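A single protein chain has been omitted from the complex, and every remaining protein chain is retained in its original position.
And then chain A:
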Amino acid sequence: MLTNRRLLSAGFVGLLAFVAAPGLAETLPSRDDPAIAAAYEEGGRYFTEDDIPTFNVAEDGTVGWPTFSGFRRYHAECHVCHGPDGEGSTYAPALKTSALTMDYYDFIGVVAEGRQKVNASQNSVMPSFGTNPNVMCYLDDIYVYLKARGTEAVARGRPAKKEPKSDLIREDEDACMG
């Protein structure tokens, strides 16, 4: 499973240079996949059985607070390159796919440290956001939102219903944003 995921993440940059190639979607994990499905909840946040942050959508469509927060932060910090709703743009990959094909820790690493693909045919540079609290304090939120988009558990646009912000999330946010 892990090997498979790593292979995909190596291949995704080339494939997604324009917009997500439709054929790729078939190989993506579904929302019931243990790597995606929420196994437990802690203070308003959801995790897989491997303790990786993930989204939760109730039957009536209510999303967990982190997913909603991720929607907001994504559309402030990421969408000017990566397009609305994690769909990709003419020059940056569709992150809704990256969140599924990349390992969580790799994903965090690329956001924090940045990455460059500069050669004769492309000038693709992901900046380092490691010092930006507007991104780093909400990175898990952005990650779970994109995971929810990648599996289409959350449709394009603003999630209509959300759980309230928990006290724990509020405390953590205040501490992180300073």
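Heads up, the rule we're going with is that a contact is a pair of C-beta atoms (placed from the backbone, for glycine too) under 8 Å apart; a residue touches a chain by one contact, two chains touch by 3 or more; residues count from 1.
The criterion applied here is as follows: contacts and distances are computed from a predicted model.
Peer 1: Between "Polar amino acid transport system ATP-binding protein", "Heme lyase subunit CcmF", "histidine kinase" or "PQQ-dependent dehydrogenase, methanol/ethanol family", choose the name on the UniProt record of the chain that's been left out.
Peer 2: Matching the unshown chain against "Polar amino acid transport system ATP-binding protein", "Heme lyase subunit CcmF", "histidine kinase" or "PQQ-dependent dehydrogenase, methanol/ethanol family" yields "PQQ-dependent dehydrogenase, methanol/ethanol family".
Peer 1: Quick one: say which of A:Tyr46, A:Phe71 or A:Tyr104 touches the chain that got left out.
Peer 2: Answer from the full complex: A:Phe71 touches the omitted chain.
Peer 1: With respect to the chain omitted from the figure, which of A:Pro53, A:Pro66 or A:Gly83 is a touching residue?
Peer 2: Reading the full complex, the residue touching the unseen chain is A:Gly83.
Peer 1: Quickly run down the residues of chain A that touch the omitted chain.
Peer 2: Given the touch definition above, chain A has residues 17-19, 71-77, 79-81, 83-85, 87-91, 94, 114, 116, 118, 121-127, 129, 131-135, 156-158, 177-178 touching the missing chain.
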